[in-house]
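Now for chain A:
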Amino acid sequence: MLTYFILIPIIIAVFLYMLACGKKGRAIAIIFQTGFVGAVYYVFTLTRQEEILTNIGGYDSILGIYLREDTMAAAFVLLTAIFFLIASIYSFREKDGRLFWFLIFIWQGASVGIFLTRDLFNAFVLIEVVTVVVAILIMFNRKNRSIYDGMFYLMLNVLVIKFYLLGLGYLYRMTGTMDIVIATEALVGMERSELVLPYALMMTAIALKCALLPMFSWLPKAHGSPAAPSAVSAILSGLHIKCTIYLFLRMQEMFSTLISAYEFFLVIGVLTGIVGFVLAMAQSDIKLILAYHTISQVGLIFAGLSMGSYYSHIGGMYHIVNHALFKGALFLSAGSIIKAYGTRDVYQIRGLLRRYPGLGIATLMAILGITGAPLFNGSISKYFMATDASAQMNVILIFMSLGTIISFVKYGSMLFGKSDAEPEAGVKVPAEQQIAVFALGFMCFFTGVFGVQSVQFLFNTSVTIDRLGYLEKAGIFFASAIAGFFIYKYYIKTSKLLKRLRSFEMGFRSACVCIGVFFAALLLTVGLVQYYY
Partner candidate 1 sequence: MASILEIAGSVLIAAGAILMVLGTFGLLKFKRFYPRILISSKIDTVGMLTLLLGLVVRHGFSFFSAKIVLIIVILLILNPLVAHILSRSAYMSGE
Partner candidate 2 sequence: MIYAILVLWIFLAAIIIPERRGIRIIIYFAIFSLVTALSFFLLGSPDVAMAEAAISTFSTIFFVICFEKHFRLKADGEGDPEKKEVSKAAAAKKYVLPLLLIVPLFALFIFFRPGPEVSTYLKDLYITRFAQDVGGVNAVTSIYLAYRVYDTLFEALVLVIAIVAVSHMSAFKEMTVPDGEHSDIERDGLAVFTIRIIAPILLLFGVYLVMNGHISPGGGFQGGVAVAAFFICRYMIYNIYDMPVKKIIRLEEVLFMTAVAIAVFGVFLGAGTFVPLEYLRLYQESYLILMNILIGLKVACACIVLFYRFVAIERR
């Protein structure tokens, strides 16, 4: 049954491409996406009782490939379906629609496939499909430097997938299987020292695809590319990164009986978060600000997932969903803003709330979500992360959210004021784009107000929020918001160092060196911890 969630989008993609129906095609696309959300929701409700397994081909034992949908996978698949529906509504009038819908649908099918598959080699094949699709979408309009960006993205990802494949080879040699569940059982009796190498190889690949610290140089190029349609940037930031975070979770789970490099990923996550928002402060291009922010948020998610307590894990998981919602809203609205104002410079865009109230309110809600304002979804996930954390960790989290606030004060200054670059009255934002952006923005608010219920609904676990603790967090938020405003006004605006950071860029060879360094660091950490204990 699960097979068709992957195959049907792909079949429809090829079908639409063959028939080359432009205007009819997008109607079919929207209808299909709505139906897809319904079908996914139906399966989602089924998984509340027990996980669903599909044995492709029905061969005995472990000879074939298994697909499974458990609680976690179901949440991700539901997120994918909703996200693609909204992105499709947003890009209803996309130019060159034939190719666009073809690639979007294949991307959707392959993403769902990554969430559902239990076979690691199958995951590799799907990742390659997605990589090629994304590389084409990045340079969709073939402007300026987009071809270079696309090539950079493609070559780096193709390089790192070789590491993954080599690690998979070692894993297969030792366990004799490529199935995650069966490999977990087979790994139980193994020596820890034997697994260090495959673990490091596979995790290096996954870490690059999640844009962790030394290896994030491809992400701003890919996500902030001016040539890509805005819906593509939104899906890249909101969903595509999550595919690999999901694989990271599965892989950690698989190796967890023997290896747990939680400390390593905690440190890397925190560092990534800090570097991400520092670089975001330096940018002036609105899409690049958001792209660097994705790095920062991924760092936060990794920190939450690696802290090791129940609540921080829930917080990390919930932040994945939240990040998809508000980053989607921000990227989509950024696309509309760029079209309306005709510029990408954050200092030239002013008066958004007055000109375009719909876009402005959605942007405002998303900003409140990402900075962790009370009643919005970011606050819930950040609260869960901080619940069981140590005192130092709490300070670090507050520092990270302060950094987020500072850079979003800059972003939020678009909402008010007046400037020369304001558009003529004639430039209108299409209704469907406003609907899509507003839907995502509203969801940020909704999942914040009903935070506990949303967590229960998505992850099927029970959580509670302590009112007093939440109020304390709200106080901290307001304090840091005021602090952030003044820091931005008196330091960031005039800083020379940040201006220099703006032109920070890594070449391909330095990126390769970074991969090597990360691999060595991970190998040494995991290996030395083994001798230490």
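Quick note on selection: all candidates are chains of the complex that A comes from, given by their letters.
Note that in this section a contact is a pair of C-beta atoms (placed from the backbone, for glycine too) under 8 Å apart; a residue touches a chain by one contact, two chains touch by 3 or more; residues count from 1.
Note that the structure is predicted; figures quoted are calculated from it, not measured.
Asker: Only one of 1 or 2 touches chain A in this complex; which?
Answerer: 2
Asker: Mind listing the chain A positions that touch candidate 2 in their complex?
Answerer: 3, 7, 10-11, 14-15, 17-18, 56-65, 99, 102-103, 106, 110, 113, 121-122, 125-126, 128-129, 132-133, 135-136, 139, 142, 147, 150, 170, 173-177, 186, 191, 193-198, 200, 513, 516-517, 519-520, 523-524, 527
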